[in-house]
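A single protein chain has been removed from this complex, and every other one stays in its place.
Letters A and B name the chains as they come in the text, with residue numbers starting at 1 for each one.
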Amino acid sequence: MKHLRIILSVLFILALLVTACSKATPTPMPTKAAAQPTKAPEAKTKTLVLGFTASNTGKYAKESKEQTQGLKLWAEAVKKKGGIKLSDGTIVTFELKSYDDESTKERVQQLYTKLITEDKADLLVSPYSSGLTAAAAVIAEQYGKIMVTTGAASDSIYKQGYQRVYQIYTPASRYLTGAVDALKAWDPNAKKLAVVYEKTKFATGVATAAKEYAEKNGFEIVLFEGYEKGTTDFGPFINKIEAAKPDAIIGGGHFQDGSTFAKQLYEKKTPVKMIAILVAPAVPEFAELGDAAVGVIGPSQWESLAKYSPESAKAAGLAWCGPTIDEFVSAYKAAYGYEPGYHAAGGYAAGLVLERAIKMADSVDPDAIKAALDKMDVMIFFGHIKFDTGEAHGLQIGHDMVYLQWQKDKSGNLVREIVWPEAAKTAEPLYPLQR
Amino acid sequence: MDVLIASVVDGLLIGFVYGLAAMGLTLIFGVMDVVNLSHGALIALGMFGAYLLYTGLGINPYIGLFFVLIGGILLGMALYGIAIHPLLHGPHLSTLLSTFAISMIIVGVGTALFTSTPRNIDISMGALTLGPVRILGTRVIAALMAILMAVGLYIFMYRTHTGKSVRAVANNRDAAELVGIPSTRILALSFGLGTMLAMVSGGLIATLFPFSILSGGTYELKSFVICVLGGLGNPTGALLGGLILGLIEGFIPVFMPVGWTPVIEFTLFVIILLVRPSGILGAR
Partner (left out) sequence: MMMRYVREPALWLSLLLVIGLGIWPLVTKSATLREDMFLILMFVTLASSLNIVLGYTGYVNFGHIVFFGMGGYIGFYLIAIKGWRLIPAALVAALGVAIFAIVLGSIILRLRGAYFALATIGVNEAVRSLVVNWDAIGGAVGLEMNFGRYKDYGGPMNALWYTYTLLVIVAAASVMLSYFVRTSKFGLGLLAIREDEDASLVLGINAPRAKTIAYALSSIFPAMVGVLFFFKNGNIEPGDAFRLHMSVEGIVMIMLGGYGTVLGPVVGAGAYERLRGFLLTSPLFKNLQLAFAGILLLLIIIFVPSGLVGWLRNRFPKVRRILA
């Protein structure tokens, strides 16, 4: 009897080992394969594999979903157009290949290595979040592949000497500087600021830059402190913030912690005049917080009410390319049933920038595409796109932030309005907060 | 000063819930000398249990806790049969690893079913304002329920026949058998009680903070620290340890950056293990 059990277990283990040692053919997650049948049989078709990882599960799931949806919408648009036509008649189409990185860095590095070495990706898009993108960028650069990053604002990535990584988002250092400007404009008497941030690459970068900027503008930083990634209980922290008696709280991190923080600030009825936190307010699901969301300000890479258009491009002396804001918004709404936030817009913009680079280079040769990206100076629905080619190679230097605030419209629904900068305003700001 | 009062109150309230979780761990150790490494996974299971009953069947989480309680005892007894009973007479490593294996299975299946995307039980029980302190209703209720359960456990252990049998087996298993106590059944029940306490505390925590199937790990670590503080095997010690930990977590952020709390907790943990492993109240 005892021998039987042992033999069965050993057989089980051996069976597992045998299956494991046989070459496992991994199947990538089913994503859109956009292979387009060419109209003219003689024209050459070149299919470029575009590789990326998405956080389908884990703490970045919500933001990443928006980003991937944006990218897929772009791929659909290219497919509908029949691909990109080069001057020598070649038609370029894209095949998207992606895996779930589960919001963890370890998976990102394994999967990007796989995308490059096994799936033969020609071009790469980053995962969502600066942390994961930093991990992916190393791999991309090690194999010499071009990677466009979206959903990744941290400046530090672009100080590592990479030559093939290009940033779509406004860098972290410019994230909350506008909030400081706004506070100064709305209330010259408000002088005390609490800067509290998630201890991640992105949020730490934003907070440090914001602190320096605020101090330069005459503010007193009554509290500058970070909280651990994954904090769910902000109780003790909020007690500490209240004790410092700030006029405004700025900072935060990503969606999960930001929304919990906002919720707990509301529950504790913290008496503060302005709350500006990162990422969370710009994700459509922030509205689920209900009354806790009212008045919360968030910096946004893009809003549907922004004023980027072919006319404003001409006025600024820039070329224009791609869909208008309205075209993008209606296409997104038609595909997914709700209005896009900036994460989705960033995803679309990443694809659009690659498309333009290929068109400008008039080739699919990586070096030519790189040269085109280095030279790029264009306005798209997302804003002005231009990359640094000096020491901080790839850093986004053309794009700026707008600041949105959740308010209740006449029928009591929660909506996002742009409240800063003045030129882009769509509604009056709610200041000070009634808490 | 206000901050201090607010911190003390917040800390004590959450401390009761931590203590409840730790009681489960310490009970199992006290009765059968086993460190239950699936403790965290069970806490996470309790969180999901309450969550699913609430979102799926619309049952109020506090009422749902009752079902979590029953489920916990049954699950615990089953786990005892699978992972503990065959290994009780072996080296310590065996039960450490088998309970860890259970934890891997629970977390693995849980991740497959629920993914690691964070969840929330969205209920609001208002808030009380006592002077400078604003206390959330959910925290008060969680603390009250934890106290209720602790009292219930005490009554069980000291006033009922079965409870006394548990204490007898904990004291000396062979002697207990000699007086006619079915020790295997009692051990199974004890493991069930330990599991139940973990799951119920999980359900309570779920009403306070967002969670995922991976959240159990943090609370398991806290439970270890609490058990060592209060004395491994001593349920009253666990409750006391929980309160102390809650106070530490409330206090530290006031005087230094919030990030230092885990450093202090774990350093304290290692120091106590070295200096007074039997804990403050003494192990049993």
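By definition in this document, a residue touches a chain if its C-beta (ideal position, glycine included) is under 8 Å from a C-beta of that chain, and two chains touch if they have at least 3 such contacts.
Note that this is a predicted model, so its numbers are computed, not measured.
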Identified contact with the non-displayed chain, of A:Tyr162, A:Trp320 or A:Tyr336
A:Tyr162
Decide which residue listed in A:Glu228, A:Glu311 or A:Asp409 touches the omitted chain of the complex.
A:Glu228
Going by the contact rule already stated, which one of A:Lys79, A:Lys105 or A:Lys359 would touch the omitted chain in the full complex?
A:Lys105
Touching the hidden chain in the complete assembly: which of B:Gly90, B:Pro132, B:Gly152 or B:Pro182 does that?
B:Gly90
Extract the touching residues of chain A with respect to the undisplayed chain.
5-6, 9-10, 12-13, 16-17, 19-21, 24, 26-27, 29, 100, 105-106, 109-110, 113-114, 117-118, 131, 134-135, 138, 141-143, 156, 159-162, 199-201, 204, 226, 228-229
Pick out the residues on chain B that sit against the missing chain.
29, 35, 82-83, 86-87, 90-94, 96-98, 100-109, 111-112, 115, 217, 221, 224-225, 228, 257, 259-260, 262-263, 266-267, 269-270, 273-274, 277
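Following the convention adopted for this analysis, only the chains that are shown with their structure count from here on.
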Whole-Å separation of chain centres (CA-atom averages), chain A against chain B:
38
Considering the complex alone, what residue numbers of chain A touch chain B?
56-59, 61-62, 102-103, 199, 225-228, 230-233, 235-237, 239-240, 242-243, 256, 260, 267-269
In their shared complex, at which residues does chain B touch chain A?
2-3, 6-7, 10-11, 14, 111, 115-118, 124, 127, 134, 136, 208-212, 215, 218, 249-250, 252-254, 257-259, 262
